[in-house]
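One structure coming up, written as structure tokens, with questions to follow.
For this view, one protein chain was removed and the others were kept in their places.
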Amino acid sequence: MAQRPRRQLVSDALMVVLPPAGFFAASFFYNNQLLLLTMMVYVALAQGLNVIFGFTGYLPFGYVGFFGAGAYGTALSVHFLHVPILVAVLLGGVAGLLVAALLSPLLRLTGAYFAIASLAAAEALYYLVSNPQLTAVTNGPYGVNLASVYNSGAAFDAAVILVGIAMLCVVWVRRSHFGMSLRAIRADPLSARMAGVNVVRARTIAWLISASLAGLAGAIYAWAISVFYPEAVFDLSISVFAIVFALFGGVGTVLGPLLGAIVLYGVYNYIGVSQPQEFQLIYGVLIVLIVLFLPNGLLSIRLRRLRRGR
Amino acid sequence: MPEQMETCLRVEGLGAGYGSLQVLWDFDLEIGAQESVVVLGPNGAGKSTLLRTLMGLLPARTGSISYFGRRIEGMRTSQRVRAGIAYMSEVGIFPELSVEENLLMGGYSLPRGRVRRRIEELCELFPEVARTRRGPAWKLSGGQRKMVGVAKALVAEPKLLVLDEPSAGLSPVYVNSVVEALARTMGQTGPALLVVEQNMKFLALAQRVYVIEGGRRRFRGTVDELQADDSLRRAYFGLQGA
Amino acid sequence: MDDSPALRISGLTRSFGGLPALAGVDLELRRGEVVGLLGPNGSGKTTLINVISGVYRPTAGRVEVMGHDATGSAPEGLVRLGLNRTFQTPRPFRTLTLRENVSVALRHGRNPGQSEDEILQLCGLGGKGNLLAESLNSSEQKRLDLARALATGPDVLLVDELAAGMRHDELDGAAELLRGLAAAGRALLVVEHLMGFVRQVTHRVVVLNAGAAIFAGSLEEASQDPRVVEVFLGA
Partner (left out) sequence: MLWLFALIAGILFGLYYALAALGLNLIFGVMRMVNLAHGDVIMLGGFAAVLLFDRLGINPLITVLLVIPPSLLVGFVAYYLLGTRVQRSRDPEMMSLVMFFGVSQVVEALAVIGFGNNEASITSAVFGSKPFSIAGQGVPGAWLVSAGVGLAALILLFVYLYHTGLGRATRAIMSNADEARAVGVNPDRISAITFGIGVGLAAIAGIFSLFMIGGTTPSEGVGLTVTAFAVIVIGGLGSPMGTFLGGIVFGLALMFTQTYAPVWSGFAPFAILLVIMLVRPTGLMGRSVRSV
């Protein structure tokens, strides 16, 4: 019995350390740093979505809202608080967290209601940020320029750390008693309450973790590209990608969203799809196919075979 | 079942369940044409599951269902209804529809004109239904709901009428009137009747009785044989002989 | 130990859309006592359990658990006060193992000082800790419900039809289990349709009809009471 937890601990540690190490190493062999960085940002987004969707069943179509909040949180921190960029990135994560806290009443809704309400929230946030009347604060529709703090190498390193944080969050949720409560809530909310679980609090914590990851991802992305318009960081297709990557690999697992993001984003770049609509078409078809034929993701194939083998 | 009677329904080795949960095990049942059979059993014994499987609302996992000699376990529910099996669930009605519309839905598989005629006949048989005919069904009392539910099932001129706990949620007075109404309807020319119940009053209608327990058949026989079985009586029949 | 009732409900009323499902129910439960809750289908037994356990808020009336006012408390609040229940249709965490099912409750309730495996053993599920709950049959799932409830260390336990759907040879074990739980100082309210089981398990019974308690006393008296006989047999 004593052997198993230790082996578990080692494998968990590897799952946290290896992915960022891999990305870091890849940067020496592959010179398109922005592509790698974007891939890491999507790993973080897919894992963040995994925390809320995979473990509680709440699907936020408007997940991009936290990403955009993170990007703008960072930009505003740089422009108005004049803090060092790393602090500004952290404040971007805080911005995601604050928006999520503000929107936590949405967790009272279920299913389609929640999914669409979160989408509406993200759209509302976009219209708020890009509103010409707020030009003095957000620069409205004219976008943000972070050239003063531009440092592609440092941003890349931050993204490597972000992947580690994202993996750590998911491993923790997967292994901890908190994660067990979340799975219990998902299986039967009323029974979970009868087991003494504070369902609202547990869901809210998952929601905040998930949003903070997206906020950090948005912050680092903003730092890396340094000039962007509100449409770019509130683009609904960012939600779509996160959902597709997570679903493709398998939500509720530790490795699924990681694999999903690497494989799909990698294949997309390898094929060299140049038009965004072709990308959208392929991913749309993929979503439909996943739902129809692989509802539990790529990893479920392996699990199924294992189960049959036993 | 008496020897000379034609067999309406024959169920053999029926098993059914939900997901990983098997609720009904290896169940056998026989009903003659125009025979009335009551299946007694406590809550959770698998009574509703049995009926839902008979109607095709739930797939049979094992076993066979023959209806007048024809195998029907693979048929759609709508085909079974068209073949003459009518069913009243525990809900029994469409609350959002008017009573009239409920009756029309009962005759969904029949030609229009016949349905109208049938509804007029039934309204004479069930004055309670005739009185509430124009109103919405959600306004009905529990007893009225059951009456409308039974009438709705009868509109289709079934050869087999299947009722899921018509006594559920009813006060004793209403249970009596439902039993009486059913007795009136059945008579000599009426359809075969299959009622699952936990209320003993429905034994008044029964020619034969089955007892279901834990998803399995525990007893089959006549009402008299049942009354003679002391352990069954003590286990199931209310507080009688406590 | 004080002699106040473990559970006291008074005037408990609950309406759905204006229709009363419970109409002023009074009930007291003492430690060590098993009370049977009887009544025909639709008489309000499960509604009563749902209101006491916080699933529904009462329209009127009062619930006291171990001397504390618990009227309108959320389920998790009631669990902390020492009350728990099982479900008529069992509701385990299907995608979790049996041990995890109990573990969740152990972490969040009042620790009864037993391990997951001890509680599973007690409920007749020993050796199955690593199975997924969805692989259990319905009678095992009911016992898992009970195990989860026990893992929160309840003083008051509401048991909704544990025996229904069980095989005949499982009944004696279930009866013994419930009596043992009461003997250890818990108060039990047991809904059941199987009269043999009720006779085996309960000290006294309360009979509900149309949302109101029409009888309280021994099972023997109940079977003589004309109102009760009317409700059950329509005689």
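All chains are identified by letter, namely A, B and C, in their written order; residue positions are counted from 1 within each chain.
Operating definition for what follows: contacts are C-beta pairs under 8 Å (C-beta built on N, C-alpha and C of every residue); 3 or more make two chains touch, one makes a residue touch a chain.
Since this is a predicted model, take the numbers as computed values, not measurements.
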Chains on display which the left-out chain touches in the complete complex: A, B
Options A:Leu106, A:Val173 or A:Ile262, residue touching the unrepresented chain: A:Leu106
Which residue of A:Val16, A:Val43 or A:Leu59 touches the chain not shown here: A:Leu59
Sole contact to the chain not displayed, among B:Ile65, B:Leu104, B:Val148 or B:Leu232: B:Leu104
Among B:Tyr87, B:Phe126, B:Tyr174 or B:Tyr210, residue touching the chain not depicted: B:Tyr87
Touching residues on subunit B - with respect to the absent chain: 55, 57, 76-78, 81-82, 86-87, 89, 91-97, 101, 104-106, 108-109, 112, 152, 156
For subunit A, the residues touching the chain missing from this view: 57, 59, 61, 105-106, 108-113, 115-117, 119-121, 123-124, 127-128, 131-133, 189-190, 193, 199, 236, 240, 243, 247, 275, 277-281, 283-288, 290-292, 295
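Please note the rule applied: only the chains that are shown with their structure count from here on.
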Shared chain contacts [subunit A and subunit B, defined touch]: C
By mean Cα position, the chain sitting nearest the middle: C
Of all other chains, the one whose Cα centre sits farthest from subunit C: A
Inter-centroid spacing, subunit B versus subunit A (mean Cα positions, whole Å): 54
Euclidean distance of C-alpha centroids - subunit B vs subunit C, Å: 31
Mean-CA-position distance for subunit C and subunit A (Å): 43
Junction residues of subunit C - those touching two or more other chains: 94
Residues of subunit A engaged with two or more neighbouring chains: none
Subunit B - residues contacting subunit C, complex: 19-23, 42-46, 142, 165, 167-172, 175-176, 198-201, 213-216, 218, 234-242
Subunit A partner contacts - residues on subunit C that touch it in the complex: 53-55, 74-76, 79-80, 84-85, 87, 91-96, 100-101, 103-105, 107-109, 145, 148-149, 151-152
Subunit C residues touching subunit B - in the complex, by the definition given at the top: 38, 40-42, 88-89, 94, 134-139, 141, 161, 164-168, 193-196, 199, 209-210, 219-220, 222-223, 228-234
